[in-house]
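Note that this complex is displayed minus one protein chain, with the remaining chains in position.
Chain IDs A and B follow the sequence of writing; residue 1 opens each chain.
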Amino acid sequence: MLKVNDINAFYGDLQALWGISLQVDEGELVALIGPNGAGKTTTLKVITGLLKLATGSIEFLDNDISKATAHKIVEMGISQVPEGGRVFAGMSVLENLELGAFVPEARPFKDESLERVYKIFPRLEERQSQLAGTLSGGERQMLAIGRALMTKPKLLILDEPSFGLAPILVQQMFEMIEEINKQGVTVLLVEQNVRAACELAQRAYVIENGQIVGEGQGDDLLSFEAIRSAYLGEKG
Amino acid sequence: MKILRPISIVLIIIILAYLPQVIEKDSTINLLILVFLYISLASSWNILGGYTGQTSLGHAAFFGLGALAARMLWIQGFPILPSILAGGLLAVAFALLIGAPAFRLKGVYFVIGTLALAQILSVTVSNLFPTITSIPVEDLVAYQLAPRYYLFLGLACFIVGAAYLLANSRLGLGMMAVREEEDAAESLGISALRHKLLALGFSAFFTGLAGGAFAYYHVSYYYQMPFTPIWSLDMLTMVYIGGQGTILGPIVGAVFFVGLKEFLVRNLGEYHLIVFGVLFILVVLFLPGGIISVWNKIQNALARRSISNAVKLSPEEER
Partner (left out) sequence: MVEAVVQNLVFGILLGALYGLAAVGIAMVFGVTKLLNVAHGELLMFGGYASFWLFKLLDLDPFLSLPLTIIFLLLIGAVLYQLLFVRMVKMPEEEKIKNTMLVGFGLTLILSNTALLLWTADDRSITTSYSGAAFTILGIRFPYVRVAGLVISLICLFALQQFLRRTYTGKAIRATVEDWEAASAVGIDVHKVYLLSFLIGTALAGVAGAMVSVSFTIEPAMGMHWTLKSLIVMVLGGVGNFMGTFVGGILLGATESATAFFISGNYRQVVGLVLFLLILIFRPQGLFGAKGGKQ
């Protein structure tokens, strides 16, 4: 579904990504793991069109999206939940969700999608008219995911959904993500929480210093060399 | 090679000083005076706007105050040079008065705030002194252009020289640090406010002096005239066109500004401001560092050329 081929990306003159390649097939839940500053968010920015790649290409459903603008990419079916959720704080929960269905592809299904989201996140229905900025951290994250679901994504990208959440909520969060994946949404999960990500994902990539240093099946990776060295700086 | 710079500067000044002997037409002398005035203004503004990065649209206030004090004193019979000095000091006094509160404003709000301040002064002056100020007839007979020419030339040299010294001083370095990264500068012990106030003080003083010279030069004008915001806009324009934060930038900008306007007025008449506006926008959009930046780019390109010629590099190494 998504093919990232050998991309190099720069922030001004500073190179951030070196030859990143990864792939996500339909229905999969793939994880991209790595420590802070490894380039995870940068990779996502390139995929979603917020940052231009210098060389390489990105294909989605056999279409080249390397040069596509951010909103076009959403129209094509890729939706991202940015790090921290980034809800529209001054607008209500309902308005946030409605805005999720902004793109023409998603708008006709707005009501259906809203029902589905409320089923997964009943707490959001309770708080429909509340201002998003007044929600708790966990609720905001839920809202952000719900909003992304409203776009009727073919590929859902999640940037550190567990960040800053209490452990119980983290558990719930991942269960919901699994549920969403089971319902047929392909997921690319970026996480610092290696254990949870690997338990959840069928496959995972390890990124370190702007390069992919490893790839494998979820469970195997837990003992994978690359993760150890990336996180702990030791060999073996 | 380094000695070439000061020698050429001295040469230019000598030539400029000699010019009034050779040039017959008053209009040319007047044009040169205008150029010197604008060089003075641009260089003064640059100290606050260029080195310290505080874009002020209120400098007309300093210009006007300098003119006001100098004119009033001089008409009363005081000698001109102390009067001009008084003008400069009045300008500084006002600057220090409004400086601290003004610097509480940031970004766009500082720019508009300074404009508002200058406007208040402008309106107040036009209400308190609504008349024209004219040199009395007896003195008019004694009016000579040459001394004024030398005054303006001297003023321009003085201000540019002072700006140069300032830029190369520790104080100047601090100002530029404040411009680049105010918070970082603070953490290094550089008091942003102090540097801004000092920059403002110098800038206001020099602008006030220019105002004083203006008062000496013009035969008759409305007291309010040097307070009009156009002066502030022109200063900003010249510095940005020439290249802000540099020594030569304001000079180039002033010469270009006056020269271009003269040229356009002569050749395009009533369209000249429109064309000027278009050119100005083009410079802003496509030459963000001003004209000086083009000059620098050319210099860099030439330097790179000569380096790679001097040092024989293998094809792979060359880059």
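The rule we apply is simple: a residue touches a chain if its C-beta (ideal position, glycine included) is under 8 Å from a C-beta of that chain, and two chains touch if they have at least 3 such contacts.
Computed from a prediction, not measured in an experiment: that's the story for all the values here.
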Residue in contact with the excluded chain [from B:20, B:64, B:113 or B:226]: B:113
Contact partner of the left-out chain, one of A:42, A:66 or A:79: A:79
Candidate in contact with the missing chain, chosen from B:19, B:75, B:105 or B:265: B:105
Subunit A residues touching the omitted chain (full complex): 48-50, 69-71, 74-75, 79-82, 86-91, 95, 98-100, 102-103, 106-107, 147-148, 151
Where the missing chain touches subunit B, by residue: 53, 55, 101, 104-105, 107-109, 111-113, 115-117, 119-120, 123-124, 126-127, 229, 233, 236-237, 240, 270-271, 273-274, 276-278, 280-281, 284-285, 288
